[in-house]
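Shown here: the complex without one of its protein chains, the others still in place.
Labels run A, B, C and D following the written order; every chain starts at residue 1.
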């Protein structure tokens, strides 16, 4: 049964790739991408996209970790519930609305976009940092305390390493959403690959549409993949072993 | 099922769609609006029967859909209307009576800066850009940038080249805001937009007659018109009553005064005795 | 800013757009459930498939929504549905698959083996086991997946306005173009309130459908 | 009833294969309790799971009542035997009553009959039905849950019971009670029971036979007495422990070892001089004074010397007495602790029924170990 299913799956995958290739050729995507005048423009948009994602994610990761960690400290722990509730309310606002709202306050341009992306990406990172650290087993913390570990050491050696899987999941969600939302940044004059996508949608120029949508998708998949690599680097083998059991 | 009155993604189109919908309903034809898409998509939607009717501009059809650039035709309202009407007839699309205003693309500047730089026409602008390529920022939407009657082609016609980094692309209606707030020095606009006057922008003269004439007209699929032949007469008053000035006023009422669309449309139709 | 005033004077339209939004999300979550839950159950029986299916769902989830609309546009246009609610619903169904399939899979997998063994040892058939033991125990987690999917879809549906799907995204899009802050905020608030209400409602359903015995168990393990 | 014929079970294949059971053959008689005993991982659970086809046999056959289990529908087969699993495995979504009722419900019993049966079982496992019927498993302590597991296994009154460490999580005091209760029920119902344990004491107490496993092999299959007295090899001897004689004592009751008619009984109203005469005649230094069937105490020749009244007034009360139904082990402990060479035994009413001495205890052990005792007379 499963062997047959696997065969079907493989065949389907190959067929899909072939079809995609043919379609790309037909809609002129390949021609468009190799146009020496358009090509640098696409690169520029890609660069803009990466820039928006990179800067906003860097800021969000820093602040998100900080908030998450702070809310697990003894003195602030009682605010964790309230803060996280607000945060989760924040996350019900659609990304498009966040961009639009920021635009109406801060005006047009990439700085606004970065700020909006930054705000929107803090949420999952902070939430998962909090959840990850909170879920570290109290027995482990007790063991660490009982050995006389100072708090900062417990944070660095026990809490963060053991929360890393969850934190990375948050980072990954933030990154993927961020890359997707950046595709909307064109609307407020911040550029990025959304430029091509919207051109394509508005003018029904499939090659441009795909020239925008495919790199955006690949970028998101790449980000996802990057997180997998990151988790190999940052999550202790001991934890992965424990999970696989 | 109700008649779908389509519309593109800017205010004038919302108003026109709204007016048409009110008139149709008033005449007892159930109708509803569906707006917010780019030009090409609007057109495609009409062909694919996802719209039954929407207002298209003669120049747009001529240059974008038929990719024509005969100056003799496109700068002449009647000629271009007849041209697209007859060509579209082959595609089972019927152009009804055109409305008598020209909503052309235009380049706008803040009055002060235009005066300071001594720019009054697109030629001036082109020359200035060629001299100071890294100075002026230009705000446009993606559609105007790409279209055959858009900025790329315009630069060719006027023979200047603006560096890509000076072009700021954004959502269609934001160019006015960008220009007003100084995030752009020159912006694409629509000549009937109420914000041009309200924000004190000057329009650069199209001294090389680059833009065609853009008279809006309701375009209907033939099968729809056959089903509801009365549409032609229902929408006729729009063509007779709506002029450039009035359109600007309506646009202004929505964009600047933030009046509600339906209210604005209803008010105008009442004022002109088109509905009770 | 006078959001209330705006909503008052546009009550009809606001209601209509909300209804439209609801309709898109409801339909897509409905379809996604009908597909996702059985698939989730099925892959617990075929482990090799499970990883692939979840990976595939993960890939769909990773595709940025505006890009997915873009990618679907030319394809669906071939059938004359590039625009409007069809691409919106299809995209939302695809996005919902990951949370629904994954939660169903995980929920059923997490039913303690001791319980399954006990049931089997008592002579329950596979179907009886699923109906009487596995599903009741898994239901809270499955519903949590639906909840995630619904809330997420509400946000994504707002973006579907760019392919003419309507819904509350219209307010945000028009608000941007008309530089009309009240409109943007009204749109954002309506979407958020909608999401919060759905979230709360689903949480309520989740609570109501969780077997009492499980609730007690969960309370204790806290 | 159940016959295991050269049964082997191998999990996995290739280099990673685990031989969980290795060519095991034995037979469980109808109405018998067989305890599967052995260290962790020796294959006890595996044997049970093969019996109700939760796992499939690699080699060999298991027949029940003469029929090969592989020829029976597994669902039917399982419904025909009760299974109490090691991990308890109550359904957390069902109440206690619903948990117990699962099999009866599948078998289509009437509602009334099910509810009656549920209450009966709850009482059997020492839980008040009114209090526990409608609770959920999560509201019970580990030990209580395990008892529900046992009740669930018994629910449909199956002929055969497979019980995997059914009393492991119950605290010692309750466990003792439930074991007793269970034995009482078993005495009446005479089920055929395969009972897994890793506790030698429990095995001795519960088992008609013990099957001792090690690393998948059946090392010895015998009665508890034989396992204790004639361990087949060092593994068995080690497993039952070097104090196994004391364990044997745990098996026996005081009343079985006592001397029911000791020679030195003196009635309470006997006068002291007469008592002296009696004791000297019997060549005893002590007498046990019994008055109206109740033990009063003891007297020694010395104590009596200058007395004239009835002995009951002179007797020294016993510091401690044994109940006839107490394990012999406790009697030995009392004797050691109170430095007694003779212990008075009473029944539930406090009536004198006999005495126990070291000699009695030894004799009792020797009867059990009869084959090891050729040399016994030598040192005596």
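Definition applied: a residue touches a chain if its C-beta (ideal position, glycine included) is under 8 Å from a C-beta of that chain, and two chains touch if they have at least 3 such contacts.
Please read these numbers as outputs of a predicted model, since none were measured by experiment.
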item	value
Omitted chain - touching chains that are shown	A, D
Residue among D:10, D:245 or D:274 touching the omitted chain	D:245
Options A:43, A:105 or A:242, residue touching the unrepresented chain	A:242
Residue numbers in chain D that touch the chain omitted from display	39-40, 242-246, 248-249, 286, 298, 300, 316, 319, 329-330, 332-334, 336-342, 358, 361-362, 365-366, 369, 372-373, 375-376, 378-380
Residues from chain A at the interface with the omitted partner, ascending	137, 139-140, 142-150, 153, 157-158, 161-162, 164, 235-239, 241-242, 245
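Quick note on the criterion: only the chains that are shown with their structure count from here on.
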item	value
Mutual neighbours - chains that touch chain B and chain D alike	C
Comparison of C-D and A-B (more C-beta pairs in contact)	C-D
Centroid comparison with chain C (C-alpha atoms), farthest chain	D
Chain closest to the assembly centre - both centres taken as Cα means	C
Geometric centre distance via CA averages, chain D-chain A, whole Å	63
Intercentroid distance (Cα basis), chain D paired with chain C, Å	58
Multi-chain contact residues (two or more partners), chain A	103, 187-188, 198, 201, 204
Where chain B touches two or more other chains, by residue	9, 37, 41, 44, 171, 174, 177
Chain pairs that touch, as defined at the top of this document	A-B, A-C, B-C, C-D
